[in-house]
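What you see is the complex with one protein chain gone and the rest in place.
Presenting subunit A:
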Amino acid sequence: MAAAVPAAAALLLGCCGAALASGVQDQAEQFFRSGHTNNWAVLVCTSRFWFNYRHVANTLSVYRSVKRLGIPDSHIVLMLADDMACNPRNPKPATVFSHKNMELNVYGDDVEVDYRSYEVTVENFLRVLTGRIPPSTPRSKRLLSDDRSNILIYMTGHGGNGFLKFQDSEEITNVELADAFEQMWQKRRYNELLFIIDTCQGASMYERFYSPNIMALASSQVGEDSLSHQPDLGIGVHLMDRYTFYVLEFLEEVHPASQTNMNDLFQVCPKSLCVSTPGHRTDLFQRDPQNVLITDFFGSVRKVEITTETISLDPDLADFERKLPKDELATEPQKYAEQLPVAQIIHQKPKQKDWHPPGGFILGLWALIIMVFFKTYGIKHMKHIF
């Protein structure tokens, strides 16, 4: 986010300089051409277990790029289905590497995971997207987007033709995903949406989309497998998937003020490098991919408005401090509780349980016993018994 301010300032300066040459109208149009005012990212890793290290590394590398380009943690919903960094099998704890020889630690020192471990379920994912979350959910776990938000959704894991597997126990189908996006469109929860998926047969997941303003990329076509990049013999597992590896390499070149567009992203990872054929879908998208900047989705370039009027902050804080409420003093001194009051504990009376009348099974059983009793012995013998 700190990088966005000088970048926005540079953009503004560039604008001011060019405004003298070409018309102000022209510049203003270029300035406001994308139509979004804020950026969100939902990054999901759906795989559990140590041998799926690469899926967590995929998601964390996209998280890293997105943070570097300016989207703050409060606007990123990161879902990791398992913990690889502090996994007992990780020879270097608190690190997740993307390249062999441990060159790049994508986990970093400043990471905030919103949904982790057992919380990454299909239900939670769909609730985050559609906004139907229980009222007690904290702010960091919500997708608080509006109709001017550009959302980046990245999913990775194991998938098949028309589904994506969550944590080895459930799946999300492409129909469910398309319906969730339609719900988002009807509730105006996004301005434009970029959907990237890195799984086997990933293109099947975007086949069923029918809401406007969605652009989708996948790492492989239907019938193809997405392959992993390279193993690290020190860690013992494959570190990243090919498609995301080359996307990460591509994104490392992008900075908040760069003008690279979506067409460049479509060219990332040709079949010679990726072995699978990456696909994309742009028919639902209004703008031409040539005009869509990478930073429209991956970055958070803020539009800055400069004002020339002076605002005076209240200089008289001493006055404010005098007006603070005086604390009432208690009449008698308070004391600390005894940590192990043995005498008090031994003589503690247990709380009387409220008496509830017997219900259900017990009542039925007793009714049966009494009925059998009276059937056997008859009413007239009652006076002999009582």
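FYI, a residue touches a chain if its C-beta (ideal position, glycine included) is under 8 Å from a C-beta of that chain, and two chains touch if they have at least 3 such contacts; residues count from 1.
Operating definition for what follows: contacts and distances are computed from a predicted model.
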Chain not displayed: protein name in its UniProt record ("thioredoxin-disulfide reductase (NADPH)", "PIGT transamidase", "Proteasome subunit beta" or "pantothenate kinase"): "PIGT transamidase"
Residue of A:S117, A:Q230 or A:Q286 in touch with the missing chain, whole complex considered: A:S117
Sole residue of A:S98, A:Q167 or A:S276 that reaches the chain not shown, by the stated touch rule: A:Q167
Full-complex contact with the absent chain, from A:T37, A:S140 or A:N261: A:S140
Contact footprint on subunit A, counting only the chain that is left out: 48-49, 83, 85-86, 92-95, 107-114, 116-119, 136-141, 167-169, 315, 317-318, 320-321, 325, 327-342, 345-346, 348, 350
